[in-house]
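Missing here: one protein chain of the complex. Every other protein chain is in place.
Lettered A and B in written order, each chain numbered from 1.
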Amino acid sequence: MARRASERPSTRRTLTAWPTDGLSYGGDYNPEQWSPDVWREDVRLMREAGVNIVTLGVFSWGLLEPREGEYDWGWFDEIIGLLHDAGIAIDLATPTAAPPGWLLHAHPEILPVDAHGGREQPGGRLGWCASSPVFREHALRITRALAERYSDHPAVRLWHVSNELGGGNGRCYCDVSAARFRDWLRVEYGTVEAVNAAWGTAFWGHTFADIDHIEPPRGEKHKANPGLSLAFERFSSDELLEHYLAEAEVLREHGDVPVTTNFMVGSGGHVVDYSDWAKHVDVVANDHYTIVDDPVREQDLAFAADRMRGLTDARSPWLLMEHSTGAPSWQVRNRAKAPGEIVRNALTHVARGSDGAMFFQWRASTAGTEQFHSAMLPHAGTESRVWREIVQLGDALRRLRVIAGCPVEPAKVALLVDEESAWALRQGLKPHRALQYSREARLWHRVFWQRQVLVDVLPVDADLDGYDLVVLPTLMIVSDAQAARVDEFVRGGGTALVGYLSGVLDETGRVRGGGYPGAFRDLLGVTTEEFRPLQIYETVRLSDGAEVTDWSEDTNLHGAESVITYADGDSVGRAAVTRNAVGDGTAWYISAPLPLDSAARIADRLIAELDLPRAVEASPAIEAVRRRTPDGDVLFLINHSNDDETVNVSGRSLLDDASFDSAAVVPAGAVVVLREGTAG
Amino acid sequence: MARRASERPSTRRTLTAWPTDGLSYGGDYNPEQWSPDVWREDVRLMREAGVNIVTLGVFSWGLLEPREGEYDWGWFDEIIGLLHDAGIAIDLATPTAAPPGWLLHAHPEILPVDAHGGREQPGGRLGWCASSPVFREHALRITRALAERYSDHPAVRLWHVSNELGGGNGRCYCDVSAARFRDWLRVEYGTVEAVNAAWGTAFWGHTFADIDHIEPPRGEKHKANPGLSLAFERFSSDELLEHYLAEAEVLREHGDVPVTTNFMVGSGGHVVDYSDWAKHVDVVANDHYTIVDDPVREQDLAFAADRMRGLTDARSPWLLMEHSTGAPSWQVRNRAKAPGEIVRNALTHVARGSDGAMFFQWRASTAGTEQFHSAMLPHAGTESRVWREIVQLGDALRRLRVIAGCPVEPAKVALLVDEESAWALRQGLKPHRALQYSREARLWHRVFWQRQVLVDVLPVDADLDGYDLVVLPTLMIVSDAQAARVDEFVRGGGTALVGYLSGVLDETGRVRGGGYPGAFRDLLGVTTEEFRPLQIYETVRLSDGAEVTDWSEDTNLHGAESVITYADGDSVGRAAVTRNAVGDGTAWYISAPLPLDSAARIADRLIAELDLPRAVEASPAIEAVRRRTPDGDVLFLINHSNDDETVNVSGRSLLDDASFDSAAVVPAGAVVVLREGTAG
Partner (left out) sequence: MARRASERPSTRRTLTAWPTDGLSYGGDYNPEQWSPDVWREDVRLMREAGVNIVTLGVFSWGLLEPREGEYDWGWFDEIIGLLHDAGIAIDLATPTAAPPGWLLHAHPEILPVDAHGGREQPGGRLGWCASSPVFREHALRITRALAERYSDHPAVRLWHVSNELGGGNGRCYCDVSAARFRDWLRVEYGTVEAVNAAWGTAFWGHTFADIDHIEPPRGEKHKANPGLSLAFERFSSDELLEHYLAEAEVLREHGDVPVTTNFMVGSGGHVVDYSDWAKHVDVVANDHYTIVDDPVREQDLAFAADRMRGLTDARSPWLLMEHSTGAPSWQVRNRAKAPGEIVRNALTHVARGSDGAMFFQWRASTAGTEQFHSAMLPHAGTESRVWREIVQLGDALRRLRVIAGCPVEPAKVALLVDEESAWALRQGLKPHRALQYSREARLWHRVFWQRQVLVDVLPVDADLDGYDLVVLPTLMIVSDAQAARVDEFVRGGGTALVGYLSGVLDETGRVRGGGYPGAFRDLLGVTTEEFRPLQIYETVRLSDGAEVTDWSEDTNLHGAESVITYADGDSVGRAAVTRNAVGDGTAWYISAPLPLDSAARIADRLIAELDLPRAVEASPAIEAVRRRTPDGDVLFLINHSNDDETVNVSGRSLLDDASFDSAAVVPAGAVVVLREGTAG
């Protein structure tokens, strides 16, 4: 191992052409479940719906290579031919997410092992250890065979490496992984002394005499040394990235078809650190599913899309590779979508930079684990609301083709997220182990989203040039360099809003001494001398009348002014929210999980003080974003309420050619997309 | 393996005589816990209580065969002699539920292995894998030895094979079981291609190249292929049945004593499919315990009894082998019974077809795992309410001996239940994984039970002749033939009431395409295009004012009329309950989990329209059932309320010789059993 996978230079190749003409529309297509006559009906219905691309081959390994080294291409050739003849592009998947039964039978040692030593059983997805040389050899052989056969096929417009890498094999604690982990430690730290120093192993007497004595953090995770845990998380992301890179390299050796893999980007922490991965995919692609008990699912869509945009170069288009037409089946109570929700959800992603909207999957399975997962063509067939909305969406995307390739308007607000902080928060002993990493990120995104202020959700290392406000929610791990860049941003005139628990740890996971929030203490002009986690039944009142739960702090002012104070409880009289003038800028500290109203008042003040641009001035129920085309802006207005809403805009509707002189009515639950300018 | 155990022809032998004269009364007797002087006191007290049968030997293996092949019969002979001398019949158990310590020490490989690879530890019950040839050999040797010694003993009136088969060893995932499972698959499917087709393994790329590559569904159950899960459930039931049949065969080779084993039949899904087992026992016997958090425990008793009756030939008597006099100890908070509850509970079973009432166990243990389980003779001894009620119950059963051998009156309502549907509902990814199989079955049984309308709870393959109404609650798996029989029943003039999620899967567990409820779509004249599971905090209002939780559907009418509609929510305006005239009959569809009031109104309408017979017309607190004797009907009236209730009947009380001219007062919490006819 010469260097960490995450530190390799970008392997991204510049896109010569987007995989489809116009916006991409389609879904996963798993025809091996069906007979050839169904294939023909599928293609006919795809055309009816306006589908122009499908992802093929995700689960085909066992049928393409029924025995080791023996291939059966005939049926696959036929399907590819049918699609090509119908003008449907193919996003061709290497089938490595689903190792064939013969491979698992011959090599059960490739199955991942959990932290308690249990080896995963066949029957899931991604049943392989990313460090397994046996699996790697087999995976690259089928990848090579597929590339040799289809890389020049004109229908193949995109390579789709495996599927949701890490979704099932995100961590492996087997002995092969352990040996690789030790190699990784040697690269990262050099000597055992450096490991001991970084992890503070002297505590609990865990000093290692040799890197060979180190094992992954097996057993109960919350007892592990936090430095070890963090290193193992980084290693695991790197190992999966190594696998991706190995497959991608084979594909790239065989031609110029762009290469992607489908990320799983949402609000929370992720299984891998996509900020290291994004530079290696030619098209940044995402799978996104809402969670039933998320009370603001529509904002989760916007958040994920804004975060995907933050993973692209120059905010260029990305691709929504999977979402759903209705209920998935992997949740306990799987929610169906409401009428109109399919279109709203898809266009939220498109408005925020996706050049397409794809689904899992084309036709609902009747068997297999996901037999109850929704699809573009449901069990009920074409006589269904879902199908009618799918046809309607296909029509809408065709009408919106003018935005293809065009960027979203620039944002003035950046919100920094970081996988490592999310990992750190959820692992090991913490002041409060039940805090959710996404809580603060979602809160601050939400107050701006409700005010039609666009937010770029960025990796912590992103460039802050051009932004007026940067928000750092629960950014627990911060390096000196990262902290210095925020400091510089503020001194240069920017405004930073720093949430509790930010800056507390350095990049090795050690607490920064001298009082919290460590790295940002000077910038913020405050010191927290003690955290006060609240019990599940406790609330603390603030001076603005709000009540906070879960967390509070004993904060001292060192130059900052207090904006909101604690009005009762053991921290009574101390500052809960502070504001500090620094250089030409301002730095806010938020020491408590504010309720929505409190955060909204702060957002209003920041919008006013910083003159942050709103896409439109409308009700909080209206989501509004612009994409910039050479012919002017295209404005998306999405009404999330059950009432019609009027918005003061003028232009021509792209979806139905209606014109608006000075105001547009966006019907309840509807989407209006305007070419702005004089109506007509 | 020539054929599946469940497909073997019946081995039931016609009963020449019921094990006791009159109704059976007694319990499990485990004298090895006590000294010989206690045995003598036991027999004396049994006679005082009217006990005429005990189950002996369940836990005696290690004492009867203290070392492999060496037997110690003396103490057992003595006990059998004591009982016989006292005129107490013996239900003699093969002791195979409790393998001796020396066997587990010598052969730990017979212990079952769970889905995660953990081998069960010695110290429980049924600590053996049903597929183990080693255990089988030892079990049949002690069975043979026991049969040779006691099959001609006049006190031995019933053989009791092992104990609660499957209660502890219902599923085994060891390698021996896995090999047997593959043999079973070869019998069931023939080829690996047939397996792949039936299970739809193409999805998630799980196509098997060889049956030898198939393993049991180890690991997290909800991720497994549903076809594989279902096959493994069927296999597991078959393996336990094989074991039962092997022991039964040995016993039957030694004489004509009837053979039984104690089922564990309740409201929910069972560990094995008793509908396959019932034809192999000479007496159908049951163990029944209520669950503390069941809010209508008294109906659970009735439901289980009605279900037991549905497992007998021609609704002939069955036997309640175990229930409790008070608190068990295997629940977290074990509920004692209220005064009078012992008698009410026992007579509920008797009224509904049990020719006896037996308990676990005779004398409360002072040591061992169940040292706090209630018993006929409690820790407190005879100076106790429990003992007085046991004596009272013995007296009541003696007075009711006229009903012995007599059938329960015929029911006009059949309610179909199916283990496979219960298994399917609880395993794998589902639209809603928290639904309870028993919810709908209990609901519809309850509304009729409250109206004194008798319901036969039948296996799905049962004959429907003679019924006016058949209820199919959550009958998820239905074969074409089963669906056709329901169709024929309705066209011939019957009424069917079909609950949500019925008919959705075929017999291999595949979704039936074209819209739900698949197999019953045409019969019902509706199509559900999409399920709408409700979240834990969601309710939907219906047009009849009721509110439903958990589940709703987007149903379209294709000929049916809407009886109740959804009044709000995403399905607003659609039908929630429908009614369809088909041939000479009617088919109802219930797309939502109705609350009790809604279901009660439908029950009232069905009772009126179909003229369904009520045993009596009384308050819902009165449970009423008749048994038919050659000398006329015997009516059981059980008052579940805290108030006296008056019922318009005439006849003579069998329990206390009181006479009723035209009305009987059933005191609060009491049971009245009437020989109907002119009073006196």
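What we mean here is this: contacts are C-beta pairs under 8 Å (C-beta built on N, C-alpha and C of every residue); 3 or more make two chains touch, one makes a residue touch a chain.
These figures come from a predicted structure and were not determined experimentally.
Undergrad: Check the options A:29, A:184, A:199 or A:636 and report the residue that touches the missing chain.
TA: A:199
Undergrad: Kindly state which of the options A:213, A:398 or A:614 is in contact with the chain not pictured.
TA: Among A:213, A:398 or A:614, only A:213 touches the chain that is not shown.
Undergrad: Which of A:228, A:441 or A:625 touches the chain that is not shown?
TA: Of the candidates A:228, A:441 or A:625, A:228 is in touch with the missing chain.
Undergrad: Touching the hidden chain in the complete assembly: which of A:429, A:481 or A:608 does that?
TA: Missing-chain contact among the listed residues: A:429.
Undergrad: Quick one: which of A:31, A:112, A:509 or A:585 touches the chain that's been left out?
TA: Going through A:31, A:112, A:509 or A:585 one by one, A:509 is the residue touching the chain not shown.
Undergrad: Quickly run down the residues of subunit A that touch the omitted chain.
TA: Touching the missing chain: residues 116-117, 199-210, 212-215, 217-220, 223-228, 428-434, 508-516, 527-536, 550, 554, 556, 570.
Undergrad: Which parts of subunit B are in contact with the chain that was left out?
TA: Counting over the whole complex, subunit B touches the hidden chain at residues 30, 32-33, 58-63, 66-67, 95, 97-102, 104-105, 118, 120-125, 292-293, 326-327, 329-330, 332-336, 338-339, 364-374, 378-381, 383-386.
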